[in-house]
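Excluded from the complex is one protein chain; the other protein chains are retained at their positions.
Presenting chain A:
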Amino acid sequence: MPPAGIGVVRVSGQHAGDVITALTARPLPPPRRAALRRLVDPGNGRLLDEALLLWFPGPATATGEDLAEFHVHGGRAVIAAVLDCLAAQPGLRAAEAGEFTRRALLNGRIDLIEAEALGDLLGAETEAQRRHALLMHEGMLSRAVDAWQATLLALSARLEAVLDFSGEDDVGEGVDISRDLVGLRGELERWLSRPRAERLRDGIRVVLAGPPNAGKSSLFNALLGRDAAIVSEIAGTTRDMIEAPMQIGGHAFVLIDVAGLRDDSADAIELIGIDRARRAVATADVVLWLGEPAQAPAGALRLGAQSDVRSHGDDIDLALSAHSGDGLDALAAQLVARAEQLTPRPDEAALNTRQAALIAEASDAIADALSAGDPLLQAESLRVARGAFDSLTGRAGAEAMFDALFGAFCIGK
């Protein structure tokens, strides 16, 4: 832990208020207002620091519990002394990694989606990652799921009214909810058709491919700005895959250098490398092809390497030179353009694989409901869909459906 201007120490739980009074020997300051206080170790009466402190009474706090924050001077010794003193207070212990978030989740202050997003926010390295994590943490997907769940609950209530209160008072014999289901399913499918969040978090996979000795490793090093791969005149120098993370224009990429592709190698190790290279090309988001343009894999960006010493035909997309740096800016611009297609738009929340699988489950269940004529089977399919949404965020249970049902219908003989 490097020294810093200030250090913030947070205490969460039922003893948070006691700790403030114990260390300041004064009553609690007004809630949510900064107060300047002398912190004294109650064990030995020694002054620890002069600090700003904040008192947040639960449950409307970040963790849902009583919360105290000490803003102390940021020297290592100061923070260590404060932490030692706090650890000696009755009922207090050091927080485990992620424990404040876990408590917020347990106490229902945030849902699972927001907790995931908070993890992403703390881990964000690029501007695009930060913006997206913030969107999710602020509940963009949670709000959407809540709205879908509310729609489903209302539709389920209409079905259940027909099933459980048929003929009672103003409940009719049948109900047609297909139009609402088509609308809801369309919205789920729109979310599912968007790029996944993993590309944003893990980076776009860019594979440098081509025959041996085509200058892949030189370009790899030039793009990274360091000598990460061995470059030599000997064909087949690169045998295994080399991956390196890279940022361009606020986007995360993973640049991958692979063995040159050729069919006539007798070297067993090189053959394994070539096999891996083919697989990397198949799963790449972007392939940079340095070889005969006609042999480029479909969708690859065809590069003309060594443009400082060679001229290329017009069947390439871009000419460049790792040696002189010509064309590298143009390549970077192309990569950013591809990234913008492959990652969520800045204002658009994207799903991670877990979220997408659950939304797909809900969408499939709604499709089942649409094809079932029997309201009983429709209700069963909607129950499955509600379960998928519950798994996404938290749990609603049958009681929420009854609230929707009894709010909407006058029921009872």
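In this section, contacts are C-beta pairs under 8 Å (C-beta built on N, C-alpha and C of every residue); 3 or more make two chains touch, one makes a residue touch a chain; residues count from 1.
In this text, contacts and distances are computed from a predicted model.
Trainee: One chain of this complex is missing from the view, so tell me which of "Sulfurtransferase", "tRNA uridine 5-carboxymethylaminomethyl modification enzyme MnmG", "histidine kinase" or "Amino acid/amide ABC transporter ATP-binding protein 1 (HAAT family)" is its UniProt name.
Mentor: For the chain missing from the view, the UniProt record says "tRNA uridine 5-carboxymethylaminomethyl modification enzyme MnmG".
Trainee: Any idea which of A:T21, A:Q89 or A:N107 touches the chain not displayed?
Mentor: The one listed residue touching the chain not shown is A:N107.
Trainee: Where the complex has a chain not shown, which of A:G64, A:P195, A:G260 or A:G304 is the residue touching it?
Mentor: Final answer for the missing-chain contact: A:G64.
Trainee: On chain A, what residues meet the omitted chain?
Mentor: Spelled out for chain A, the touching residues are 59, 64, 102-103, 105-108, 112, 160, 162-170, 173, 373-377, 379-380, 383, 391, 394-395, 397-399, 401-402, 405-406, 410-413.
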